[in-house]
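Below is one structure; the comments refer to it alone.
Omission of a single protein chain aside, the complex is shown with its protein chains in their original locations.
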Amino acid sequence: MTAAAPAPSPDPAEPVLRVAGLDVSFAIDGGSAKAVDGVGFQLTRGRTLALVGESGCGKSLTALAVLGLVPRPGRIGAGSVRYHGRELTSLDDRALRGIRGNAIAMVFQEPMTSLNPVYTVGDQIAEAYRLHFSASAREARAEAVSMLDHVGIADAQNRARAYPHQLSGGMRQRAMIAMALVCRPDVLIADEPTTALDVTIQGQILDLILAMQKENGMAVLFISHDLGVVSEVADDVAVMYAGTIVEQTPAASLFAAPRHPYTRGLIETLPGTTPPGGRLPAIPGVVPDFRRRPKGCRFSDRCSLADGHCRDASPPPAVSGGAVSCWKADAP
Amino acid sequence: MIRFLAGRTVQAASVLLLMSFVIYGLMGLMPGDPIDLMISADPKMTSEDAVRLRKLYGLDQPITERYANWLAAAVGGDLGYSRLYAKPVLDVLFPALGNTVRLLAISFLLSLAIALPMGILAAMRPYSRFDYSVNLAAFAGISVPSFWLALILIIVFSVTFNLLPAGGTGTLSEGGIWETARYLVLPVANLVIVSVGGHTRYTRAAMIEALRQDYIRTARAKGAGPARVVLKHALRNAMIPVVTIIALDFGMLFSGALITETIFASPGMGKLIFDAIMGSDFNLALVGLLFATTLTLVGNLLADIAYARLDPRISYR
Partner (left out) sequence: MMSRPLIEARDLRKSFQSRDGTLRVLNGVGLSVDKGETLALVGESGSGKTTLARAITMLVPPDGGSVRFDGMEITRLKRRELKPFRRRVQMVFQDPYGSLNPRLPVGRIIAEPLVIHGRGTRDERHKSVARLVEAVGLGSDDLARYPHEFSGGQRQRIAIARALALGPDLIVADEPVSALDVSIQSQILNLMADLRETRGMAYLFISHDLGVVRHIADRVAVMYLGTIVEEAPAANLFAVPRHPYTRALIAATPVVGRGKRKPGRAIIGEPPSPLSPPKGCPFHPRCPMAVAMCRGKVPVLEPVHGLPSQSAACHFKDQPAPAGNNPWTDLVAETKRGEP
């Protein structure tokens, strides 16, 4: 399959990817529940948007929805995903396959399980290349080796012949990144790419992603639960809670002056940000299951500022930069 | 690889040795010996004759002694005579072995040829109507006792409709390939029906497990289509457990073949061993059972090789 190179955007400030009003729903007894509800954001060339939130908030589902890979029985209920202005949600699977791994590529959390254990990493990278470019096996192989070399794997020629289990965790994630980048995508979705790695290796992988981005100017959607990591890589941050984006803003202002009570809580509860010892500020309660969310603002049952209005009416989701989804934002 | 094979061969040989002792011992425990049979067949024999014959054949010695003698001869290549057929046992066994291997191979391949696609298709749409039908059919096959099924097949296809022979075998010289095949249809059908259900269920379960893995999501995110995802990325991983279970099942299929041959009066190992035991032809039964054991061990060895070839994480050490 040969896919045309992505059409260059006429206006460099025009977003590469624009997501709006995205719902991902699952059928439950007598109806459906939205695991992702009205999510909107845009990715710009050369910039990184971090989607941050706790487990179960819908951040990974959002990423999979962009690629049309929502696992059954979930489905995209509403919304639009536009890549260079082209609507992806209405494309059939065949057309979407031309985009996946080619224009929009993805890196996952667990490089051990995300690589196929029975094929060499070289074969898996070459496969990604041949799915989108007409190339001989030999050409694809050479491309894979040069990509492995490019992501900092020494002795790439030989390492290409290694099976995933023969590589260390850091090497595997480099191989994953090589596989994602071999078709020179202009959007990279990185879903918790360093969560399974040790902290010194995490630093190397973050450097690698930033270096690759600098080199080819791709837009990065960086998904993480770790605000520390997010603060190291993000230009913009969207905070997700219970299926919606509750706050979306440039990273610097988010960490300097968080406006949503949930964002504030997340930052304050980080053990590294407070003086040692003593009690950590804590957010009471747990993230609600997506089938049993509270009425009104989803955070109202855990929020110290919530009043009757918060429990009755949902604030509009934060779908663009500088927005916050809270009736009490900026309250003292 | 050579070391692995050598190791496994030594292992198989020890299993075989142990089995020979166990089978020999069990034979010795059976009531009556060949001399008793001779007495009942020949009323003129006296008890003095019997004692003399027992001494002549070494049957008066303790069983360990007899086993040692037998083993020494067997290792030297002398597996002895079949009393029933009055021929060296190997001359009796080899044609039977050929028939059994043919029956097993055809049934096994046919079962896999049905089970793999069915299992894969069912796994691609778990809990769909197709999946339920496949499961139902598979359970039916697993639940049916093979001897009962064999009788039903004979009643329906041989007795009622008179389409196929109820038993025996054809030879190529008499009726050509088709005539030979006609004799194989019912035994093969019997074996396939009882084994295909299990094979389908294993394949389905392993494929469902494989399709759930992270690397499948990776393959789809690369832009791979459904056929490539299933046949390249999931299938090879799914085959790793399937090969193991099917190999363990091979012994079951083999014992199924023995029953099937007996009922269809097909001249294979099953019928031979059955006749040998019923006729107290100990030597033939012993060697026949050891051949059967060898066949199962070879099946397992082949499965180990396949397993190691499929899974790069297994090294031949």
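Letters A and B mark the chains as written, and numbering starts fresh at 1 in each.
Quick note on the criterion: a residue touches a chain if its C-beta (ideal position, glycine included) is under 8 Å from a C-beta of that chain, and two chains touch if they have at least 3 such contacts.
None of these values were measured; they are calculated from a predicted model.
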The omitted chain touches A
By the document's definition of touch, the residue of A:Leu69, A:Ile267 or A:Leu305 touching the omitted chain is A:Ile267
Contact with the hidden chain, among A:Leu17, A:Ile125 or A:Ala234, goes to A:Ala234
By the document's definition of touch, the residue of A:Arg45, A:Arg75, A:Arg184 or A:His225 touching the omitted chain is A:His225
Contacting the left-out chain: of A:Pro15, A:Gly38, A:Gly58 or A:Gly170, that is A:Gly170
Against the hidden chain, chain A presents residues 54-55, 152, 154, 168-171, 198-204, 206-208, 210-211, 225-229, 231-235, 251-252, 255-256, 265-267, 269-274, 276-284, 286-287
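Just so it is clear, only the chains that are shown with their structure count from here on.
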The chain B residues in contact with chain A across the complex are 213-215, 217-226, 233, 236-237, 240, 310-313
The chain A residues in contact with chain B across the complex are 1, 64, 67, 69, 93-94, 97-102, 105-106, 108, 110, 113-118, 127-128, 131-132, 163, 165, 176, 179
